[in-house]
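Every protein chain except one is present and positioned as in the full complex.
Chain nomenclature is as follows: A and B, assigned in order of appearance, with residue numbering initiated at 1 for each chain independently.
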Amino acid sequence: MGIIQVSQVKSPWIMHFCNSSCNGCDIEVLACLTPLYDVERFGLVNMGNPKHADVLVVTGPVNYRTARVLKNLYDQIPDPKMVIAVGACAATGGVFHNCYNILGGVDKVLPVDVYVPGCAARPEAIIDGVVLALQKLSKAVGVAK
Amino acid sequence: MSLEWMLAVAILLPLIAGILVYLIRHYQTRGLIVIVTAVVLIVNSIYFLRWGPDTFTPGSPMWGTIITILDYAMLLFYIYVGLSLKNWLVLLFALTQVIPLAWWEFGAGASTALEKISPAFVIDQLSIVMVMVISIIGSLICVYAIRYMYDHEEHKKLEKSRQPRFFFWLVMFLGAMNGLVLADNLMWLYFFWEVTTLCCFQLIAHDLTKEAINNGARALWMNSIGGTAMVAAMMYLYFTNGNSVDYLTLSNIIEAGRNGSLGATLMLPVALMCFTGMIKAAQMPFQNWLLGAMVAPTPVSALLHSSTMVKAGVYLVIRLAPAFDPVLGVMVAICGAFTFFAASVLAISQTTGKRVLAYSTIANLGLIVACAGINTELSISAAILLIIFHAISKGLLFLCAGTIEHQIWSREIEDMEGLAEKAPLTTFITITGMLSMFLPPFGMLLGKWMALEAVYVVPLAAILFVLASAATMVFWAKWLGRLLQVTPRLGRKIESLSLSYTVPLWSLFAGIFAFGIGVAPLYDKFVRAAVGNVVTVQHAFAEGWNILIPGAATTLSAEKGIEMLGSYPVWPLFIVFAVAIVLPLLLVSLKPQELRPVYLCGEQAGDVDTDEWYGAADQKTKLELGGYYFKGAASEEALNTWVYLIAIALFVIMFGIVVGVSL
Partner (left out) sequence: MNPVWIVIIAIVVAPFIGGLLAGIDRKVTARLQGRYGPPLLQPFYDFFKLLGKSKIATSRTQYVWIISYLVFMVTCLVFLVLQLDLLLLVFLLGFAGVSFALAGFSTKSPYSHFGANRELLQILSYEPILLLAALGVYAQVGSFNISEIFKQQTPLLTSLWPIFIALLVVLTIKMRKSPFDIATSHHGHQELVKGIMTEISGPYYALVTLTEWYELVLVLGIISLFWANPLWVGILIAFAAFILELFVDNINARMTGGWMVRFCWAIAIVFCVLNILYLYFINMKGVL
């Protein structure tokens, strides 16, 4: 357990990607950054660029158009990386399930580490999801207690 | 070898070689003659270095007569050019030279006295420095031209080769320059001055396009103004000193300036000759002839910018520095500093590679002229070091520009995008050349650093220097950025270049490093004596391999009793440079493990080696990036009016003061 592994758990930078969501979850994701919730307490920073991200936060169901983009962005994130699917649509397709243009949940395209349910997912739930992802990461890198 | 022979080789051999290449119209033989001449000139310049200071006047008076005849032949040719091109400026300034000259020699009966001025040649360390710069760098450029001109004509699909003519002027140029920097007799100096102007005109107009001829004619009339000023200076010196030719040698003018024996009457002729030098050095507002010279084939530009022509201008200004009145010195410094500033800012908006190089040359010449104007030991050292380093770096850069031009057949900076992948070798040399123009640890920056440490005596010039150095960084970095901006290509290979290209390129490349690292010994053994030809040398600036400037070097620090003015650790900085640039290339663990496509919002249309993305309606669109040129703020259209106004005003003020003081 080196300093790099400890740091990986203490400094997750997230990138937020919206597939074809109704923007309900997106607003909740951004709400996490506000003074009320302030996820920066955990070292979380919202990045606008996959090259700097550690955690990909995806909202909304994957459609045929965004699948390629989602895959591309995921490929551009340097290892190690985590994916969190936020909201019912990102998990399964939600109310858009079986629509003509919808593939389904994010796990149709990417390996998802944590699902955060809810429509829309509440900020507390999203923070909980991120903490869960960090625990999973710390197990993976061997820092877990 | 005797001095007579050395002078003959330096001045006449290029002429003979020129005639030979003109007569023998055969590619290989021509190459051989040029290479042999180059080698002989280089060896000869080393002989000059070993010979040391001396004077020489040819025994036979025949040479004086020949030069007088050739003078008139050239001036008549200018008149012919003016008439045949219907270019009245050329005609006008040819007449302003030929009429006073003829009246003076034949009307006023000075011709026999003028042919007997002695000494004809004075060899001192400053001229030796110049001879070495001209012979070594100039020769390398001529070697480069052998293959370049072949490719040039191949590309233009000329029916009848015009190379013999080209090489005649090119090689002869070196001889004229050698003569110019060695001559002490003003009549001879004037003659060589005119020969360089003539060569310059012929070479610029070489391609015979309308633009080439026009730009050549512009170079001709602008430099003819300089010639006129020189004739006026000589006549003034002759008539104010009771029709005697005593003061028609550089050494006597300088001597008179040092001991003040001529008083205020010396000021006007010195200012006029300084003006001549500044025109040749393309100082604002006369920068246009050098910019126009860009139409010529690249070896010509390389020659004009690095070792010959413009360097003749700054040489004359530095040479006359001991005779400067302090007020004249300040004005020259401000003119030079203004040129440095204005040219650096204008360079930002240029889109053509060679024009950027041209503006950079003008800027650096401004810096050198300003250093000569400041006229202290420190600033003159800076000026001479700048001449040497500028010749090497700019020579290299022009040769690189030529090589790039022959690979992409364009001079536009925008077309050079991604050259680091297309031609890695050329790009590597070009980047090194560019870095050596403006960044530590290289010699050009050392010179600029010395200049800035010396410039405080003229605070206006100091401020202009500072603003100009910032602009310098921007325009070089912009161009460098275009070269580096690449989409990685898989399976790239290094381009192969002809030996005629690579030998000069690598020689100059090695020169940048050799002289850059060895600048302190170079200064101590070579430049310091040359500085001594201009100002009294009192301090040692070099200590071992490093440059240390003692506090006594400037008046302000001497007053405050400071021990050390500044220090420039040369060796350590080169080690830092090596660590910074070379180490990453060697250390495998720092290299990227994998190349991934750039961030295009996830819409990139392929792997690393494509620069396409899915645009509207899923159409594949090519990614295009352009450079910033700040056309609104820094373009010639926006600034030229102001630049010309200020530059002309500065010259008017300078001459106003000079005339006011001397009358």
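Some notes on this structure:
Quick note on the criterion: a contact is a pair of C-beta atoms (placed from the backbone, for glycine too) under 8 Å apart; a residue touches a chain by one contact, two chains touch by 3 or more.
Owing to the predicted nature of the structure, the values given are computational and were not obtained by experimental measurement.
With respect to the full assembly, the chain omitted from this view is in touch with A, B. When the omitted chain is restored, the residue from B:2, B:60, B:496 or B:593 that touches it is B:593. In the complete complex, the residue from A:8, A:66 or A:138 that touches the missing chain is A:8.
Within the entire complex, the positions of chain B that touch the omitted partner chain are 417-418, 420, 439-440, 445, 448-449, 452-453, 456, 459, 462-463, 466-467, 469-471, 473-474, 476-478, 480-482, 484-488, 551, 555-557, 559-569, 573, 576, 579-581, 583-585, 590-600, 608, 611, 623, 625, 627-628, 633. Although one chain is not drawn, its touching partners on chain A can still be listed: residues 3-8, 10-11, 13, 33, 35, 38, 40-43, 45-49, 51-52, 54, 78-80.
In the analysis below, only the chains that are shown with their structure count from here on.
Rounded to a whole number, the gap between the C-alpha centres of chain A and chain B is 61 angstrom. Considering their complex, residues 596-597, 599, 601-604 of chain B touch chain A. Interface of chain A with chain B (complex): residues 49-51, 68-70, 72-73, 75-76.
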